[in-house]
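Sharing a structure here in structure tokens format.
All protein chains but one are shown in place.
A, B, C and D label the chains in the order they appear, each numbered from 1.
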Amino acid sequence: MATLRLENLTKHFGGLVAVNNVTFEVAEQEILGIIGPNGAGKTTLTSLVAGTLQVSGGRIVFEGKDVTKSPAHLRVRMGISRTFQTVRPLKDFTALENIMVGALFARGESLGKAKERAYQVCQLLEFDRAERYPDRLTVFELKKLEIARAIVSDPKILFLDEIMAGLNFEEMKQMINIVRSLRDRGVTICVIEHVMSVINELTDRVIVLDRGEIIAQGPYQEVSQNRRVIAAYLGEEG
Amino acid sequence: MKTLSIIAVLALAIILPFIADIYLIHVVSTIMIFMCLALSWDMMLRTGQLSFGTAGFFGLGAYAAIIAVDDFNVNPVMSIFVGAVFAALTSFGLGIAVLKLREMYFAITTLALTSVFTVLARNLSDLTGGAAGKILFNAIFDGDPKKTYWLILSFTIVVIVLSEIFERTRVKYAISSIRNDELVAKSSGINIFKYLLIVFVITSAIQGAAGAIYAQQYAFVEPDSTFSANFLLLPIAMALVGGIYSTIGPIVGALVLGFTSEYLKLLMPYGHLIIYGIIIVLTVIFLRKGVYGTIMEKIRSK
Amino acid sequence: MRRLFVLVSLLLTLIVLAEKPIKIGAILPLSDITGRQAANAMKLAVKEINDAGGVLGRPIELIVMDDEMKPEKGAAAVDKLATVDKVDFFVGGMSSSVHLAQIPILKKYKKITVWIGAASYKCEEAVGADSDWYFHLHPWDYLQGESYAIGWKAITEKYPQVKIEKIFLAYEEGAFGTSSFKSYQDEFELAKQGTGVWTGLMKDLKGGPFKSAALGGGDYRAMLLQAKQYDPDLFIWAGYDADAIPMLSQAKEIGFSPKLFVGAPPGWPADFGKNPLSNGVVLYGMWAPALKDVSAIAKHFWDAYVQEFNEEPATYFAPLGYTNIYFLIEAIKKAGSIDDKAVIQALREIEYESPVGGVLKISPSRIIKNQGFRAQKILQWQNGVQHVIWPFEYATANLIYPFPGWSTK
Amino acid sequence: MKRIFNLYTFFLLLLVVVALVRPYAFFYGLQRGSLYSLIALPLALILGIVGLLNLAHGDFLTLGLYIGYILFNQFKFDPILSMIFIAPILFVIGLAVYKSTIEKVLKSHHLNLLLITFGVSITLVELINSLWTSRPRNVYVTYATKSISLFGISIGAYEFLYVAASIAVLLVIMLVLKKTRFGQAAFAVGQNPRGAAIVGINVKLVYTITFSLATAMMAVSASLMMPRVSIFPNLGGPFTMKSFCLTAMAGLGNLPGILLSGITLGIAEAIVQSIPGYSGWSDLVFFGVLILVIAFRANRGAER
Partner (left out) sequence: MLEIKNLSIAYGKVQVIWDLSITVGSEAVGLFGPNGAGKTTLINCILGMIRPISGNIYFDGRDITGLETYQVVRLGIALVPQERELFPLMTVEENLKSGAAYIPHARNQLVDRMNFVFTIFPVLKERLSQKAGTMSGGEQRMLAVGRALMACPKLLILDEPSVGLQPSIVTEMFAKLKQIRMEGVSILLTEQNVKQGLKVIDRGYVIENGRIVIEDKSEKLAQEEHIKRAYLGV
């Protein structure tokens, strides 16, 4: 059974159609790449699944349950988790406390347990400056924080929105390893990314969105040869 | 060390009526009432919501308490609970409607609600005594200032403990997350509306109880003075002068501004409010994080 | 400031020289003109008495506290004066809501209190019948209403053309205005049954509330239109000084010109008399500067005040504050001690010729035993001067009737 | 935007009905509402551009009135003409207040800005009180009480100046914001101060001038009100609150909305005042309409 199934998902903003009749499935423990031009509706799609935006039409089915109408905080508790494209740390908390918040509310743990769990996640991500406040962290560390906060709730499916943006090669390599290890622990993962080398290396399958619609899907090697994808997204140099 | 100083302060506060004159006790009682308002305003602010409704729920509690004693023969001490519960119930109903609002829209709506309460108090004369207000023949404890002081002190301790609960438990993580970033809070599994409503109801109950105590202490309510903007602006100034998002900040602010205004008055009977205004301006300029916040910053940087 | 300093140092020397002073604690709103001038007048009285050797061979010390118009501040001031300064007597007063908060505290000390403010009947209810230490000099709101009835009755007898059958009362929607209206309504009910002071005078009464300019209002036109339609013989408004001129100019704008245009605010704006609209406006009050032409004590007060403070007394609270001190001191003199019982007895017995105009003598009011002034005066602005019309023994001018209207203004 | 527009169209239709049923309430409400908007516009400008809720707003109005009073009393200046003198004086006072207080805390928590204007407000009011006492002052000119006949009813003519002035001031502000370089700079700073600095705008200067100009703008309302009101130290306070209400009702950045909100509230208030026996409830209607509009808009604009 697919972990997540989107059926005819549609989202309008006023007159603008951001996501148009999108249908696809994500299989268990799959790493799915979602790519497409800027403004194609990738982030909107993530927000719809996470429940921070309400759908205009269609259904979201998670582990066989229709969650289209569930509020965002309940979806997190069910196991749908996401990161944000621009990092959004809670600036009044240390990194560790940032991570704790997820454990406290998505898993309903006590303060002590939550702290323990936050430490565990930090270790997993090799994040060693967790006592600092976010304004003292580098972009790479903030990206790690973003992931830590998303996985501390022990999600079944995780949406990673441009976690590679602004990272250098070495950092990307680390990040790829992290994502893989997450998958190995049983998490289903959707990555939204503009760095094609990463998509190529990481994903089992990609979906290409353009103007809110799926224009191609399949393994990256296949999709990257698609004329439509090249014209709309990759460009001639690829 | 910390526990020791807390015990010392608490002991001093309890025995104050035996060592100080009535005037000081009275001034401290008043400061404590404002301290509770400042704390409750700050507790709401910790969720990121700027409330201008402090005076409204204060007045609501005051009216409920006086009416409870006068029309329903409730015991004056019990009437404080009546004031708190009435304010809490009202805020629960209103909260469902207004807690979708944010920033200045929330602020202005709570301010407008205060005016609505005032108009109701003025016009429902059968119940509220109308514009002339309502009086009781006896103040609480027959006007015994020591007992009144202890009552206010116990109430203040309750409020401080509540504020500390907000600071030390998971509530802190919920409301600070909401203040910092609602989207992230939602995505971390926090039920934003539930927490906002809880905080709104609890802080309104505190304000209602403070109003009830004030009304019982002076044995009257009257629309213009009971819903006076003083009960809104002064607590805000206290919290900001002391330092927001903490328990100690509003406490320090209330003590500093409360004693300053009283002392200035004794120092110069005329025009002391000019100096008071200038002191507020200077505090903001030189102590940006408030008295307590700035001191803590200095200590940390050492 | 300099003068204050001189005064304080003078007081200090006196304290050293003479015996332990008699302490009087005054509580007034010092940022308001009424409170400030009342405090000035009290200081003037104390200075005069001390210059003449004090009372019972002891000097008087006056301690003034600001109530900031805030109930809790006014109440704390009572505690401060009672416990820190250990005053022997309380004087002062202005706002009713501040006083409501003070009453429970005053009851605690039961010191002799001679109060010149707080006209609301709620305060009288709060004081209660058995507070024999409490003396209230200012007429309660209902007493004022009664006294006007007496005044108008006298006026209609003297000026037969004056008719007061239909009364329209415009009242500000706060405590002051509504309680005025309430007392008029009560009187009207009595008058309909043929009892009460307004019998034979008031045949119909109508009221209209407005939001005072002092509290952010200031648009009276809707109310004035209703009054104009009603066409009263007597139009009275009970509001504040800030309402005075806007009310007149809006009445002019809509062409409302009743035969008697009466204002009953506690004070009048600066230069009201210079405003041409003011001519012919009747006002209720306790006092008028013109009294100095007919009363020696009023003249003495006026001159001394102007000389001491280099400004003219602008409100009746100035002579009332002066009266406040003298009345108390006269009683102490008569009692021969500051023993509570003796002074209370003396306060009840003495008669004091006041610069407010009239003799101050204590008598019971509806609830309390010790009420001072009961009557207000009916005055009229004539060519920029407040003249006394009634009581006739203090009259400084004849009534201009009817109200001259707007055509020449 | 479009929905908000529809909301106001609905209100305007309602107003036409009111004008037919209760013409006095309509005209009085129109006049008073325009005055509220006239006073609210500078507050909205400062809130939108500097990001500052100025609690001392109404006290600058009070100050302007006292300046006008002195000009009238000492030099027999016509109240309306005195605008040209009050404006520069208020500009300088605004500048001084801004430079000595507000500018120094611009970078700290935004609530500190609120508190500092609260301190400024207390200081100003008490200073005015100690200079001129609490006794009201008045300025009397005969033309301020003239009446005209309109559609068969006689109505005060002077306060139509409020209507004209509020429309004029609104148009001037909109033109300046759209068409002048300074206006565009101010508009830019209001949206993104960092971005504004990057394109070479002197953000500090824009803040300073905006605050001072908006303060100077209070001269218009001050001089127009002068012959119609009593001048006393606490005059301004309620107007600060009303201005804030109008700004919130219109929504941040919606200047024409302020005029419409002002008139809507003014008329709503006037209708209730015109019903005998119920005029005490007019505040309830004022704030009730305010809350409804804000809640309505919040629900509509929940997404995004």
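FYI, contacts are C-beta pairs under 8 Å (C-beta built on N, C-alpha and C of every residue); 3 or more make two chains touch, one makes a residue touch a chain.
All figures in this text were calculated on a predicted structure; none of them were measured in a lab.
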Going by the whole complex, the chain not shown touches A, D
Of D:Ala188, D:Ile231, D:Ile263 or D:Val285, the one touching the omitted chain in the full complex:
D:Ala188
Touching the left-out chain: which of D:Leu65, D:Ile201, D:Met226 or D:Ile294?
D:Ile201
Chain D, residues in touch with the chain not shown (by the definition above):
181, 184-185, 187-188, 191-192, 194-204, 253
Just checking the interface: what residues of chain A touch the absent partner chain?
36-39, 85, 136-141, 162, 165-173, 194, 196-197, 232-238
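The criterion applied here is as follows: only the chains that are shown with their structure count from here on.
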From the mean C-alpha coordinate of chain B to that of chain D, what's the distance rounded to whole Å?
31
Rounded Å distance between chain A and chain D, as computed from the means of their C-alpha atoms
48
Chain A and chain B: spacing of chain centres that average the CA atoms, whole Å:
43
So which stretches of chain B touch two or more other chains?
122, 270-271, 273
Send over the residues of chain C in touch with two or more other chains.
31, 36, 173, 215
Considering the complex alone, what residue numbers of chain D touch chain B?
47, 53, 101, 104-105, 108-109, 111-112, 114-116, 118-127, 130, 237, 241, 244-245, 247-248, 252, 280-281, 283-284, 286-288, 290-291, 294-295, 298-299, 302
Where on chain B is chain C touching in the complex?
21-23, 25-27, 30, 33, 122, 129-133, 135, 137-139, 143, 145, 214, 217-220, 222-225, 228, 230, 262, 265, 269-273
Interface residues, chain B side, partner chain A - complex:
169-170, 173-174, 176-177, 179-181, 183-192, 245
